[in-house]
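Incomplete set of chains, arranged as in the complex.
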Amino acid sequence: MSQTSDIQFNGLYAHELTVSRSEQVLLEDAELHLAPSTITYLHGENGAGKTTLMRCLAGLLPADHGEVYWNKLPITHPESNYFQDLIFLAHSLSMKNELSIAENLSFYASLRTKVSLNKQQLQQQISSVLNELGIGGLEDRMFAELSAGQQHKVALARLMLEPAKIWILDEPFVNLDHKTRGWLSEKALAFKQQGGTVLFTSHHHIEELPIDQSVGVEHE
Amino acid sequence: MAKAWRWFHQLGSPKFLFQKTGQWLPWIWAATLILLVVGLYYSLWASPIEVRQGQKHSVRIMYIHVPSAALSMVAYIAMAIAAIVGLVWKMKVAFAVTRSIAPVGAAMTFLALFTGSVWGKPTWGTWWEWDARMTSELLLLFLYLGFIALHASFSDRSKADKASSILAIVGVINIPIIYFSVKWWNTLHQGYSITEKGALNPAFQTPLFIMLAAMYLLFIALVLMRLRAEIILRNQKSRWVAEWALGTSAKGDKS
Amino acid sequence: MIMTLLRRELKVARRNWIGLAIPLLFFIIVVSLFPFAVSPDAPVLQQLAPGVIWVAALLSMLLSLEQFYRSDYQDGALEQLLLMSSPTMVAASKILAHWLLTGLPLVILSPLLGVLMQINHGVEHSTHTWVLMLSLVLGTPTLCLLGAVGMSLTLAASRNGLLVSILIIPLYVPVLIFGASTVTASLENMRYNGELAILGAFLLITLVFAPFASGRALKISVG
């Protein structure tokens, strides 16, 4: 039952969320509010249910019970533009091994209907982001022929190329060197300042990234 | 109407269904056994022997063959209906029902094929012929096996349920298409030169009807037994199952 | 969505052109085996031609299914697509791309196989070849559509390329029957409009329900 009128919160709001995996309840009647202009850190031990919760918030995993709202509308509501506003980066990087970096990135960028760049502008933007990430000049390298960290960087480049209002990032700092961690933290802060909502997990403390809210998931 | 809806919703509760079927099952089994004994007596001893084409005793196969062939199709339709209920009304018990019907339905299909080809050897002189009925029965078996195989290849039960239910629904849309295609296809190439089925001697009728009823009941009993096991398996974590398990083990201790 | 996805599939396919060539090669090899395995006589081959070519087409479409969906699932791209568009849309785009990249080449290649199987033996005109192509044009999209449903259902299942074949081959049988018999009718100088109409009807039915069913299945697989 989606009682649309009840929800007064902007941003992402999860109401009475119950999620289970392998017949094991991971989350029970949880309430979670990710307001605009905040960075939320999701922590918990291995297997606590962070990834599961994120997939549920991203609408990929059906909840057993409860509802997720984006700007007061249920995310499954036909008028909700949640999926336009969301970038979800998961453990898997969602890139094609057979395509080059530039091809992979421009594919996702052009799937966003809001993007109205022409081809050349997009290529330029891609080049400049890759440059910032220290993999400039590798635009035409196959994705499979990159090191683990370089592959991860390519996935992160999407954050700069696609307009969004909420980022859900599952362990975005994994495999990255120190410089790139700094870069990502900086970008997350800038995104927040522009009114963006960020939810991320990490097993390491990221000193560069001040967080506004910290949510723990616990295994009983 | 409202009453019917409430009944429907109550059936959706695993606990309620488990208790009710527990009450029904002994009666169903009793009726099945009685009908089976009577039906088998009639069909194996008391029925006349078909003299046409020198079949002799092989005609007795009919009393198993016809009911199992009929059931094989009814079972698939029932499975698809349960699948629709599960997907549309999100009723989890319905998935348990599809899962319980599938192997029993597949067994019926296999039985129909097996008895059919055993019967075919003495009457037609061949184990297998690409006749429309036989062929669509074979395809039905493949559909069942596909359902079972698909369900078994998931480790996550709720995914397995939903995916195989979609398959069951797609399959049921295709069954009439398959049947008519096959029929059309075979008659194009050759007519029914083998045997004309049809006008059944009334002497065969009574035992056949008894056997039909018996096989239907047997089918229901088997499905319900599987369903109960399935319900327990799926609700291991809930309190009533624990209580039930304790109750039965306590009873077991006493006896 | 459809155009973007199509462009990407084309790019992946160009990179991995062998992956595309293999089903085609398979198509040719399966067909050209029959002269060896059965008999090299033209009349015999001609009689077998519709069936053999159709079975080969069906099998090669099946072969390509796996590669077409599985990799998007494994590398998480499917998940991203579902986030950005409706499941039915995602399924429809994949199906269209699949047909353009494997169904269409089969259709284009079929006259060659007609020659191999002596389909025009004893006649001057090339009607039989046209009928063969027409039957494939109407039939192969249905195969793609049904295959997509099967494939999306098996994505999350433990890895097994052949499972999907078992799920959908029974569904393929009607298409196969009418596809092959269209050509057989033409070979026997009979009317084949009825068969073609039925193939068209199959296509319409699956066009309506398959993208939806496949989309639902994709959503379940990712969940």
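Each chain gets a letter, A, B and C, in the order it is written, and its residues are counted from 1.
Everything that follows uses one rule, which is that a contact is a pair of C-beta atoms (placed from the backbone, for glycine too) under 8 Å apart; a residue touches a chain by one contact, two chains touch by 3 or more.
These figures come from a predicted structure and were not determined experimentally.
Engineer: For the full structure file, work out the chain stoichiometry and give it in label form.
Structural biologist: Composition of the full complex, by label: A x2, B x1, C x2.
The criterion applied here is as follows: only the chains that are shown with their structure count from here on.
Engineer: Which chains sit in contact with both members of the pair subunit A and subunit C?
Structural biologist: Per touch definition, common to subunit A and subunit C: B.
Engineer: From the centre of subunit C, which other chain's Cα mean sits the farthest off?
Structural biologist: Following the centroid criterion, the farthest chain would be A.
Engineer: Any idea which chain sits dead centre by C-alpha averages?
Structural biologist: C
Engineer: Write down the chain pair with more C-beta contact pairs when A-B is set against B-C.
Structural biologist: Counting C-beta pairs in contact, B-C comes out ahead.
Engineer: Could you please state the distance in Å, as a whole number, between where the Cα atoms of subunit A are centred and where those of subunit C are centred?
Structural biologist: Between these chains, centre-to-centre, one finds 37 Å.
Engineer: For subunit B and subunit C, what's the span in angstrom between their mean Cα positions?
Structural biologist: Using C-alpha averages as centres, the distance is 33 Å.
Engineer: Out of subunit B, which residues touch more than one other chain, so two or more?
Structural biologist: 156
Engineer: For subunit C, jot down the residues that touch at least 2 other chains.
Structural biologist: Touching at least two other chains: 223.
Engineer: Hey, which residues of subunit C end up touching subunit B in the complex?
Structural biologist: Subunit C reaches subunit B through residues 149-150, 153-154, 156-158, 160, 163, 166-167, 169-171, 173-174, 177-178, 181, 202, 209, 213, 216-217, 220-221, 223.
Engineer: Show which residues of subunit A lie in contact with subunit C when the two form their complex.
Structural biologist: 58-62, 83, 86, 88, 90-99, 103, 107-108, 110-112, 142
Engineer: Would you mind writing out the residues of subunit A in touch with subunit B in their complex?
Structural biologist: Per the stated touch rule, the residues are 22-23.
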